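Report on one structure; see the data block that follows.
All protein chains but one are shown in place.
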Amino acid sequence: MQKVRGDLLNISKLKVVFYTYRGIIKALNGVELWMNKGERLGIVGETGCGKSVTALSIMGLIEQPGEIMEGDILFGDKLLTSMQETSLINIRGKEISMIFQEPNAALNPVMKVGFQIAESISKVKNKKIGKEVYVEVRRMLEIAGLDWERTINLYPHELSGGMAQRVMIAMALSSNPKLLIADEPTSALDVTIQAQILELLDELVKKFGNAVILITHNMGVAAEFCDKMAVMYAGNMVEYARTTNIFENPHHPYTRGLLKAVPKIGRTDELQSIPGIVPDLVNPPSGCRFHPRCKHAMDICRKDFPPLVEIKSDHYVACYLYGKEDIQNANS
Amino acid sequence: MLNTVKNIGQKEKIKLFLEQRKPIIEDWKHTYYLWKSTPLAMIGTVIIFIFLTIAIFAPLLTSYSPTEQFMEERLLSPSSQHIFGTDQYGRDIFSRVVYGARVEVWIIFIVSIISVMIGIIVGITAGYFGGAVDEILMRITDMFLAFPRLILAMVLTAVLGPNLTNTMIAISLVDWTVYARLGRAEAMKVKSQPYIEAIRAVGAKDLRIIAFHVLPMSISPVIVQLTLRMGTIILTAAGLGFLGLGAQPPTPEWGAIVSDGRNYLVNQWWISTFPGMAIAFVVLGFNLLGDGIRDILDPRLRR
């Protein structure tokens, strides 16, 4: 039995594959992740590293041709991975909500936005869509910083990206979920709008006390918003720590590489990219999936995947460079 | 550049040649792989192959004439002598169906050539020159599209005089609109490419640009569309033949043979049944192949 490391969410040994004509894509390769109530966790990594797949796994939305091969997702005291679709429905949108990258595409083009929010509210409150529900819709639109009179009867294509994302936020928070998953919520928006949306999220989450998983490839966004960060690479979580620790004292070679690639004002050292490319997940490298790109790679890295060890309090790394004693402890 | 090519040996030349075309070869390999993994497309290909083989080797497959009448052998049911039976004039149905394949291949061939030619000329002109030319040509296309296809084709054949040649002309005059729209879209796409601007800047004439840049780009979408339409061409020709407004007896056109057997349907079912089955079989082949091509070209599958 895995140890329970967070009081809200515990993911252990999560393996997800997708069957395609090219072969089986091993998208998640035993992901470990956990978080506490009210915490804000950032998941960072390059495109295709499995951030979104992790999010969809939590939502129980991995569908054909994908499949969860093994692993547990424990939410509170509920084991989501062993639940039936009929009971998962009562968790989605109620206890866990999600917002997406392309807000305009994430809204149904042939329905008014007011109705789409009303749908969520009616589901959570178990009420028929009617006057009462629409009062709540108006309140949520106002909370999300929109003028409800102007927006409630609009169709998604009539909204700007920023407005559409506000609608999505209104929809996602209408149930006051325990956990909000935001999958690249600002990546498709203009820079100025990005800041506004992030601020809005920050403000609302502070007010309602929801836990948030923020998925992003932008280290800056994560640094600003999150308490903790999880760095993912090619289907694995490779480093997990408080945000300040990640930035000030990164351990995993990949995390270091990522940070060296972030431009900053006043930075004097040269900007560096990580050599090599993201591996093909149909035929992933053996052992540590990062070893072909890692200048510290050792023999053992090619053979076995390094376990995640706690090298300091609340700072975990999956790399053979660190904590040999801890590895021995973990193995014995 | 020329010198370097000259200086290397024959073997290297071939190697270089293959190297340069690697992406194209890879693409063909991939297409072949997708075709192989699309069983329906394979079945379709096999059906069409059978159809063409029968058309080519018709005289070897049967010893009976498709048109000669033997009144003493009329309305015989299928037997080892006449595997599809005989009709009211004592003609062997199998032989008529086999020779009918030639008629259908001929129809497909001629209709394809005429309709593609008209369509491509109209479409590329409209798309390349744009403006008023485009507007006028496309409205004319709309006018042809305003008729249900078979009805326009049938009026045309009736007025021109119902026979095989006029059937082909009529179907072509109905079918060209498909390629006109395709050619127009392709011409508009190519026209807006930056390299066309560049060619024009160095003084290339419109006709040259159309012939060497627009036309080659339209070929592959036209061929795909052509495969998809071939089934419909057969169905239209057979429909006209059946109504008596297409190929005339004794031409062994499949639709016309079905019509021959109409009055004998109850007791001599074989006269109408076999040629109809042949139509369905071949059209099925074209549809399966067309579906397969569509699947193979689907970028979602291709990725």
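A and B are the chain letters, set down in written order, and residue numbers restart from 1 in every chain.
Following the convention adopted for this analysis, a residue touches a chain if its C-beta (ideal position, glycine included) is under 8 Å from a C-beta of that chain, and two chains touch if they have at least 3 such contacts.
The rule we apply is simple: contacts and distances are computed from a predicted model.
J.: As a check of understanding, state which of "Na(+)/H(+) antiporter subunit B", "Peptide ABC transporter permease", "ATP phosphoribosyltransferase regulatory subunit" or "Homoserine O-succinyltransferase" is the UniProt name of the chain not shown.
T.: The missing chain's protein name, per its UniProt entry, is "Peptide ABC transporter permease".
J.: Touch as defined at the start, partner being the missing chain; which of B:151, B:198 or B:219 qualifies?
T.: B:151
J.: Touching the absent chain in the whole complex: find that residue among A:119, A:136, A:184 or A:239.
T.: Going through A:119, A:136, A:184 or A:239 one by one, A:119 is the residue touching the chain not shown.
J.: I need the residue numbers on chain A that touch the omitted chain, in ascending order.
T.: Interface residues of chain A facing the absent chain: 59, 61, 85, 89-94, 97-98, 100, 102, 105-111, 119-120, 123, 155, 157-158, 168, 171.
J.: Against the chain that's been left off, what residues of chain B make contact? List them.
T.: Chain B touches the missing chain through residues 139-140, 142-144, 146-152, 154-156, 158-160, 231, 235, 238-239, 242-245, 255, 258-259, 262, 265-266, 269, 272-273, 276-277, 279-280, 283-284, 287-288, 291.
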